[in-house]
Every structure is written in structure tokens, then in C-alpha cells.
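Handing you a structure now.
A single protein chain has been omitted from the complex, and every remaining protein chain is retained in its original position.
Now for chain A:
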Amino acid sequence: MADLIARSPAQGLVPVEIGGAKLTEAPMVPIWAVAPYAGKAAALSAALEKAHGLPFPEPGALLSKGSTRLAWAGMEMAFLMGTAPDEKLADHAALTEQSDGWTHLVLEGPAARDVLARWVPVDLSPSACPPGAARRTLVGHMGALILHPGGDRFEILVFRSMAGTAVHEMTRAMRAVAARAAL
């Protein structure tokens, strides 16, 4: 049988550090889409809390407990990250593994917000995007999920096939922001 070599989506493309921003790739962890069946939202939230210690997130929220995270990912959809879902959740929700479907980049540093402002059409300033925020939006023309755990750290999830484009666009913006800062 063939001996397959595991490769993360952005392997070889990062790290990139320019000016006050650093782009890296997050360690690959399980990512599961959790989508409640019709009328099961409350039961699912209770089951999530019992099994993983976190309720179903409100729109725009990122919840975390230990290494388990639960991010709102759209209407009636959350991503459970860092662990596989308890099998009891299957009574209330469609569970879909997406672990290797996403490129999970991390942009951090004092210039991170300025870099993202070049591509992202939502307000990521501290007042509009507090710690514990999850934003489903665009990075350039790419659909993305942006997580803000706090500080000046932003996590950018785009489809795996978009890894090269995402790193290229972020690198261009990092270079431009650094050039402006140097004027």
C-alpha cells in the first residue's frame, strides 16, 4: 500500500513575517460542522453543553473551553474545533467532518488589523470585533471564517484549495502596510 505523506494546506508557504504582522499556520485539529435539525436547536445546545461544556454559539460568537472551541459559522451552523463530536449530538444535528477541508492561518501582531482591513469588508476594530468573535465574511474574493480569540490575533479559515491565494494576498497586504508604516 502507498505510503502517503501528510501535508498541511499551507505547508511551505508560511511563516511570513513583515513589519508588525506575522502569518503562520495553526496546527491541524479536528473541525466538524454541527448543523441542528429543524426544531432541535435547543436540544442540540443542551447536548453540546453536556458533552463539550459549551452551548451552541450566538451569531458571531467564538466559544472556547480548554482545547475545544465552538465557532458560529453561519445560519444554523457551528464549527466544533479541537475535538470530535460526542456521538449523542447526532440525535439533534447533522455532523460533518471538515478537518482537512480548511486552510487555517493565524495573523498576529500590532499591524494585524491594518493588514486585514485591506481585504476584509467587515469592521474588525476592537469595538466592533471584541475577543471571542467569529465572522463569516470575505478575504478579497474568498469566502472565509475569521476568528478573533483576543489580543491582536486573528485566525483566518479559507477553503483548503485557496491556501496559496490566501497566503499571497495576506503577504501583499503585509508588505503594503509595512511600506506605509516606513514612510
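The rule is short, and it goes like this: contacts are C-beta pairs under 8 Å (C-beta built on N, C-alpha and C of every residue); 3 or more make two chains touch, one makes a residue touch a chain; residues count from 1.
To be clear about the criterion, contacts and distances are computed from a predicted model.
Visitor: Write down which listed name, "Anti-sigma K factor RskA", "Sarcosine oxidase subunit delta", "Ubiquinone/menaquinone biosynthesis C-methyltransferase UbiE" or "Fe-S cluster assembly ATPase SufC", is the UniProt protein name of the chain that is not shown.
Guide: Record says "Sarcosine oxidase subunit delta".
Visitor: Quick one: which of A:Ala26, A:Leu95 or A:Val122 touches the chain that's been left out?
Guide: A:Val122
Visitor: Among A:Ser8, A:Thr68 or A:Thr137, single out the residue that touches the unshown chain.
Guide: A:Thr137
Visitor: To test your reading of the contact rule: which positions on chain A touch the chain that is missing from view?
Guide: Residues in contact with the chain left out: 59-60, 74-75, 77, 121-122, 135-138, 143.
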